[in-house]
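Contents: one structure, followed by commentary.
With one protein chain held back, the other chains of the complex are shown just where they sit.
So, subunit A:
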C-alpha cells in the first residue's frame, strides 16, 4: 500500500506543482515503517498538513540497506524537494546532512544529535537542521540495569552492538561504565546484518553470558519480530529499545516512545513548511521513555520480574 502511495506521489506532484513537497528519506521499507509513518502523518496533520491535500511527499525507501541512504538523499536533492525529513535514526540524518541538502532537514533519531555533531546545541540547533531525539541511545545503560535486576546472579551479560552505527562507540562506552557500577562483565557481540542475528543468540549459550542487551539501533529496532523469534527459539532473555519487541514475544523493552518522536517530527515538518526557521526550533527530546514487559515470555523463560519493575512498567503484556 505504501509502495502504491510512493509511486502515486510523482504523478500527484506533477499535477499540483503549487503544493510543497516533503522528501521523506526512510531507512526501511514501507511495511516496517508503517507505525512510524502513521505517527508522522498525525503530527503533520496537527500542524495543518494532509498528504495529497496540502503537501506532497516524495518517499525514498532504503529497504534496510543503510549504505544507500546518501544516494537516496542525493535523489531528493535532485528532485528539489522543499524539506527533507530524515526519520529512523542517526544514520539517516547524517546521510542527509552529508549529501549536502541545502533545504531544511527534520530528523528523528534515538541518539544525541549534539554528540553526533548534527546540531550545535539542543536549544539553538544552528544551520538548516533540527528535529526530535527519542533518548533511546541515552538509556542503553538502563536496559543493562533492568536485565541485571531480572538476573541479579548473572556475572556476565551479553551486549549486542551494530558496528556500523554512528552511536555504537558511545553506547558501548556508557554500557561498560554502567557494568562497572552494577558489577557485571559484558560480552560484546556485533551484528550489522539480519543474517548475523542468529549467530548472536547462538553465541550467548556458548559463552558464559545468558542474556542479551541490545544497543539502541534502528536496524535492530525495525527487526524486532525476527529478534523476538530468535529469543524465544534460543530461550534467551533479551531487552531492546522498542516496544515492538515484547509485543512480538520478546521479554522487554526500554526506550523512547517512537509514536511521540515521529509525531513531533511531523509537527516540526509542518512548522517548517509554514515558514519557521529551523534555527528557531530547538531540538526536542522525547519526554516519555517507556518500559514494556512481557510476563508471558518471562514465564516461558522461567524468570520473574521484581515488584518494582512491574509497578514501574508502562505496559505489561500478560
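In this text, contacts are C-beta pairs under 8 Å (C-beta built on N, C-alpha and C of every residue); 3 or more make two chains touch, one makes a residue touch a chain; residues count from 1.
Definition applied: contacts and distances are computed from a predicted model.
Not every chain of the complex appears here, and the one that does not is recorded in UniProt as "Adenylate cyclase 2", selected from "Aldehyde dehydrogenase family protein", "Adenylate cyclase 2", "Putative ABC transport system permease protein" or "4Fe-4S dicluster domain-containing protein". Within the whole complex, the absent chain has one touching residue among A:18, A:102 or A:123, and that is A:123. Within the full complex, the residue among A:28, A:145 or A:217 touching the omitted chain is A:145. Think of the hidden chain as still there; on subunit A it touches residues 114, 121-124, 135, 138-139, 141-142, 145, 178, 181-182, 271, 280-285, 287-289, 306-309, 311-314.
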